[in-house]
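One protein chain is absent from this view; the other protein chains keep their places.
As written, the chain order gives the labels A and B, with residue 1 at the start of each chain.
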Amino acid sequence: MATLALPRRGPLRSTLVRHVVLAIVGALLLLVLTTSVSAYRDFQMANIGYYVVAVAGLTVLTGLNGQISLGHGALMMVGAYTCALLLERDNPLPLAVVLVLCVVVTAAVGALVGAAAARLRGPYLAGATLAFAVGLPGLTSHYADTLGGDNGLNVLSGPPPASLGLDFPPERWQAWITLSAALITLVLLANLASSRVGRTFRAVRDDEVSAELAGIHVARTQVLAFVISAACAGLAGGLLAFVSGQASPGAFSVALSLSILAGAVLGGLGSLTGAVYGAIALVMLPAWSSNASDRFSLGTNVQHNLPLLVYGALLIVVMLAAPQGLQGGVRRLLGLLHGRAPATPARNDPVTEVTVSEPDR
Amino acid sequence: MAEGAGGLSLEVKDLVTSYGAITALNGVSLSVPAGSITAVLGANGAGKSSLLRSLSGLVRPRSGSVLLDGKEIAGRAPEDVVQLGMSHVPEGRGVIAELTVDDNLRLGGLWRKDKADRSAALEEAYALFPPLDQRRKRLAMTLSGGERQMLALGRALVARPRVLLLDEPSLGLAPRITAQIMGLVRRLCDETGLTVLLVEQNARSALSVADHGVVLNLGSVVASDDPAKLAADDNLRHAYLGF
Partner (left out) sequence: MARFLSVTLGGLSGGMIYAAVALSLVLIWRATRVLNFAQGAMAMFTAYLAYKVLEHGGSYWVALLVALASGLVLGAFVERVLVRPVENGPPLNAVVVTLGVFIVVEGLAGMFFGGTPHRYPTHFSNVNYRVGDVSALAPFDIWVIVSVLVVAVLLGLLFRYTDVGLRMRAAAFEGEVARMLGVRVGRMLTLGWALAAVIGALAAVLVSPNVPLSPTSMDEVFVFGFTGAVIGGLDSPVGAILGGVGLGVLLNYVAAYAGSDLQTLSALAVLVLVLMIKPSGLFSTTATRRV
């Protein structure tokens, strides 16, 4: 986590307090930011908010626990449809409750997937989660009566509360919601990462056998990581449905799963701060791409696919440029910048590991 | 065995090899005249296998020179080195367990253009090792340790090498079979003029067939002499040779 150089004394010595203080500072900054920009920028920030949640969740799973998932787009779909179905009722529950239910339902699905995932390694896990991502949207046509088939469901998210004034821009309200959710998620995940549970996650990632010998229940740890990660995806999906006003299978393609992975890789897999950058890139890149294709009149095909191309190229380049994994490469680069000898961990890579590690220190 | 074109000389000068921060060879020099056997002895970790791996190109030496018949080959890729006439029989034999005996043997000569001589060399190898002849279609994983050693040696010979690098041929073999293998190496050398660099922990049996002995310790040559003199040196024997 970006722990900044806060004095390690007084109440700030507690990680919880430190993270909360950071989050409050962040919230104030965002409050100023969201009220001073255009509705379009607010809309973009609303999108960044749920991407932060999703990318941070995958970062915990892959970076911290060493499991890969190509199915997070599908988990987001679970959250989005939960949100849509709950808001569809005549007397809809308050939004906060709906979002909590999105988290609970998706976490339950995540537990199911995670139980299977804990038995799988490396490419097998990637393949199985990919199958999940490819297969889940099929359910919407199978249960078209409830789930609306290819057209999906409309999400009745309602206007901003009247107390904010009648001409309060709905985009700003959406940004507030998703960004608050993002901040809360980041605080919780940051605390998780620095807690005992976070240490068991890392221990399992680094060496399953040693972790087992140290008394850690490896499978249970892996399922827990998957559940937490899925919970984040569920929240992100619910927020996506809330912001976009609909839940449809087309929005939860394999491409979504892979772009979330790209966001996590871009952010450095293992760093929640990085997850924020990754999420920003996921929202800004399509915007830039459409600007660019407008300027050079490249046509809609190019415009829609340019971001995909960039995500893919990014995944390839990062892996080729930093064979020890992204974090290793970044760390080496930092080492060179600071004139230190690069620290090459003499780790014997087990089959499961992700070659990335902690960003903090 | 093969009429061959006779052996080539091998000259190693100041060879340095390291794996990361660990130095395996610290300036090794030795010279193997054409048609002779030089035994390289020493304890585990003395750098014997690293020496062979550096010579055959599996490891790129950091510095130094390897002259095959006077020609510099240091740093060449292993697939080139074998085509220049130097074959390496690795420690633990390196037979490909999933392939048949016949496939393994054929593989040894596959790079050679002369197809007729390829099959001639194959049949000569079968003649040299009758147990292999009886098991042509068996998977290499079903062979005994001695048969695997024969297969590895036969496979190297199918390439009609001028220099043979042998890594621990006696490893895990019964003394009787070890003696057979050593006798065969001596015979090949005498009959075809093959040059052999023989790495062994079993110093006594290696010295019994070698023309010259070199003792390695911690990546450096600590003795280089006539086999009889090495075997007679009590200090050397106790410190490095273990007999």
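FYI, contacts are C-beta pairs under 8 Å (C-beta built on N, C-alpha and C of every residue); 3 or more make two chains touch, one makes a residue touch a chain.
Keep in mind that what you see is a predicted model, and the values were worked out from it rather than measured.
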Among A:Val20, A:Val100, A:Val197 or A:Ala255, which residue is in contact with the omitted chain in the full complex? A:Ala255
Tell me which of B:Gly7, B:Pro90, B:Gly146 or B:Pro227 is the one touching the absent chain. B:Pro90
Return the single residue from B:Val66, B:Val82, B:Val101 or B:Leu164 that touches the missing chain. B:Val82
Using the touch rule from the top, list residues of chain B that touch the missing partner. 56, 58, 77-79, 82-83, 87-88, 90, 94-99, 103, 106-108, 110-111, 155, 159
On chain A, where is the contact patch with the chain that was removed from view? 68, 70, 116, 119-124, 126-128, 130-132, 134-136, 138-139, 141-142, 253-255, 258-259, 261-262, 265, 301-302, 304-309, 311-316, 318-320, 323, 325, 349, 351-355
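Criterion: only the chains that are shown with their structure count from here on.
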Where the CA atoms of chain A average out and where those of chain B average out, how many Å apart are those spots? 56
